[in-house]
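With one protein chain withheld, the remaining protein chains of the complex are depicted in position.
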Amino acid sequence: MKRYEVIVIGAGPAGLSAAAEAAKKGMKVAVFDENAGPGGQLFKQIHKFFGSRANNARMRGFKIGRKLLKEAEENGVEVFLNAVVTGIFEEKEVMVRIDDTVHHYKADYIVIATGAAENMVPFKGWDKPGVMGAGASQALMHLQGVRPGRKVLVVGSGNVGLIVAFQICQVGCDLVAVLDAAPRVGGYGVHASKITRTGVPFLTSHTIIEAKGDDHVESAVIAEVDDHFTPIPGTEKEIEVDTVLLAVGLTPMNQLASNAGCRVEYQEQNGRLSPVTIVDEYGETTMSGIYCCGDSAKETAEGASSAMLQGKIAAEHIAADAGYTTEADAEEKAEEYRKTLDQLSGGMFDVKNKGRMDISTTEEGYPISQSLLRHGYITAEELKGFPAASYEADGPHPVIECTQNIPCNPCRDVCPAGLIHVAEDITRIPEIDYSQKCTNCGMCVTNCPGQAIFIVDNDYEPGYATVSLPYEFLPYPEKGDKGKALDRSGTPVCDAEIVSVRTARAMDNTAFLTMKVPAEFADTARFFRKG
Amino acid sequence: MDSDMRIWEHPVLGKYEKYEEPKVLHFTLDGKDMTGYEGDSVAAALKAAGVMTHRYTAKNHRPRGIFCAIGRCTDCVMIVNGQPNVRTCITPLEEGMELRTQYGVQTKEEWEAENDEEI
Amino acid sequence: MSKIIRKAPTEPFKPQPDDDLIICRCEEITKGEIRRAVHDGLRTVNEIKRWTRAGMGLCQGQTCQRNVQNIIARELGISVADVGMITGRAPVRPVVMEVYANDVVDKEEQR
Partner (left out) sequence: MIEKSTASVIIIGGGIMACATAYNLAKRGVNDIIVLEKKEIGNGGSCRNAGGVRQSARDVRELPLAMYAVKNIWPYLGEELEADVEYRQDGNLRLGKTEEHLDILEKHTAKSTSAGLDVKMITGDEAREICPYMSKEVIGASWCPTDGHANPLHTTLAFYRKALSMGVTFISGVTVYGIKKVKGRARIVETDDGDYEGEKILLCAGYESRKIADTVGIDIPVEKELSEVMVTEMEPQMFSVMLGTAESDFYGHQTKHGSFVLGGMSGGELYRTKSERFATYPLTASCLCRGVIKYFPVLKDAKIVRTWAGWYDVTVDKVPVIDNIPEVPGLTIAFGFCGHGFGISPAVGIAVSELMLDGNSHTIDISNLNYDRFKAKA
């Protein structure tokens, strides 16, 4: 029977990383993926990644997918797309459907990297056409170039919900609101803020009760919920939408692990029960020689970035076991990857802090914005305590509205002036080196994965200031365009005029938009709307 | 057919490959002539054409459409070239394809004949 | 699976207003059908699947399993960890019989 030393199931971040790493060591590796394109669910992640240089920070997710494929193929990995692994049998026999044939392959080692599936929450009418998973809308938008709907409601404000909500705005759909039954926005505040300032409301402590419509969704009934997530009678509101997107968490896809006989069980993970494939520190399951990594094993911080590192750790262990590297070398490498993995955890959004309501200050002791948690934007008053957010200087200078501990430091890396500083622990909030002067290059603004940096020039012309902001919508405004400036809550506050629109390769499709506003709005104007 | 559901250009992804030199494909839905583009999945072509309902369920005749769009949930199935239960979200559109709205696992006519009731 | 003692239900089944909610989309199984089965003594996700068909459809429970587990756990006042899981079975994606019939055991090339 045709045999590979390593068969990897899933050409996502974990699978491709494991494959490339094992192949680099000299192993014969095949990757099977049921999708037509590589990268797993990275196609959903067209935003720039958090993290540090060691884990592809500020690179857009879908480009990481392509990069991983190239790396795997350059190292001799055979990657089969449209290849559905239908079962894992005894003696590590893998059955793969390719076109009209079912193939049997054997492996010495199997890496299951099948990712996660979306959770769904049932409500009245949730099976009507028009209600879909958030991921479905991403497949339609990013792979098919088709809008999922015209008027859209997003349910769930975790990072998936926030990312998809922004993407919905990016393709020109009318995003009506983002709901969450919890009393606070679940995902990164910066991801929420970039939606709020475009004028989309966050409705925390709200739930969807019904999707109405004859043959498909025509409206949604939403209501406020109490502390027990029970709808409060009398608060129901019917809103006109044709699409409801569900973004209520992920569950590891463990069918193949279960099919292979690996132990899969509900385990308490960070305060919640989740079905987890039991693995050791290298990702080996309870079935010897079968590994599971990435989202298919369990939920991690910064899913894709963690998955890549987990894949590499598994590959090191496999290569050592098969004699392609020494155990000492493998352990040393694994330790290095684990360190980078540690970098990604920590901060208030680490999985271990998920659902915690009692974090009230940052690690530095700054009070966390309650408005940001509740409404998706920070108030000017709350920002005052953060030095990099209230930084004042003559001429253009960055205002960094990054107020929660998240693992990320590209702002430091891209600043040619050395003005921006982030501690070794990259979850720390950026700081300003007051001895340096901003060059107004726009790199921090356009490369900040959270789009949380603005360059403000209070001295643009008498009575007027400029605010420069990151902009990822089409069409780009043009110089001279007049419109309204919106504040952080998305409320129009004053007239604004575009004075420059800069794009550059290094800005990677984020435009650097500069608008002129009356000087007194320099601290509040944060978005531009034409007309 | 140049519906407002198409994203001709994306601020991050740029112009989609299939729209560079778009090739029109003709297909029918329940006998009605329709068009899509090469590179569309069946589901995407229908979405762009404003079709939301792919089928009616066997037990309660409830309408269903796209739900996961990646081939897992099997909600978006239709009768494609006579074949029921085809996952339209992962089936590429082809020239001349015949799509039928699926009732249970049959066409409307078959379903009505068997159940002796009109829908 | 941990030990479960099963006895005749002591109270009649109590309907709830949202019992008509569809839980298993493929097989159109409602919350009420699942709750009723739990009341009648079916205690694990596999037993519920075998009795009601929830999780037995085209998607093989990939969409509904967690919701079914949650309903069982809530009805019994136990943890979802104690209601079991659907076993992953080949083929994890549907395969047309003619394709399944066409299986090939590729030969290893000589090294």
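By written order: A, B and C. Residues from 1 in each chain.
By our rule, contacts are C-beta pairs under 8 Å (C-beta built on N, C-alpha and C of every residue); 3 or more make two chains touch, one makes a residue touch a chain.
Keep in mind that what you see is a predicted model, and the values were worked out from it rather than measured.
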Which visible chains touch the chain that is not shown? A, B, C
Missing-chain contact, candidates A:102, A:154 or A:297, resolves to A:102
Pick out which of A:12, A:38, A:87 or A:477 touches the chain that's been left out of the picture. A:87
Subunit A residues touching the chain left out here are 87, 89-90, 93, 95, 102, 104, 261
For subunit C, residues touching the missing partner are 1-9, 40-44, 46-47, 50-51, 53, 56-58, 60, 84, 87, 89-91, 94-98, 100-103
For subunit B, which positions touch the chain that isn't shown here? 58, 83, 85, 104-106, 110, 114
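Just so it is clear, only the chains that are shown with their structure count from here on.
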Classify the chain contact graph as line, ring, star, complete or other. complete
I want to compare two interfaces, A-C and B-C. Which one has more contacting C-beta pairs? A-C
When centres are defined as mean Cα positions, the distance from subunit B to subunit C in whole Å is 29
Residue ranges of subunit A touching at least 2 other chains are 34, 117, 127
Mind pulling the subunit C residues that touch 2 or more other chains? 22, 25, 62-63, 93
In the complex of these two chains, what residues of subunit C are touching subunit A? 18, 21-23, 25, 31, 60, 62-64, 66-67, 79-81, 85-93, 95, 98-100, 102-108
Which of the residues in subunit B end up touching subunit A in this complex? 4-14, 16, 18-19, 40-41, 43-44, 47-48, 52-54, 62-73, 75, 89-90
Using the touch definition from the top, list the residues of subunit C that touch subunit B in their complex. 22, 25-28, 57-59, 62-63, 93-94
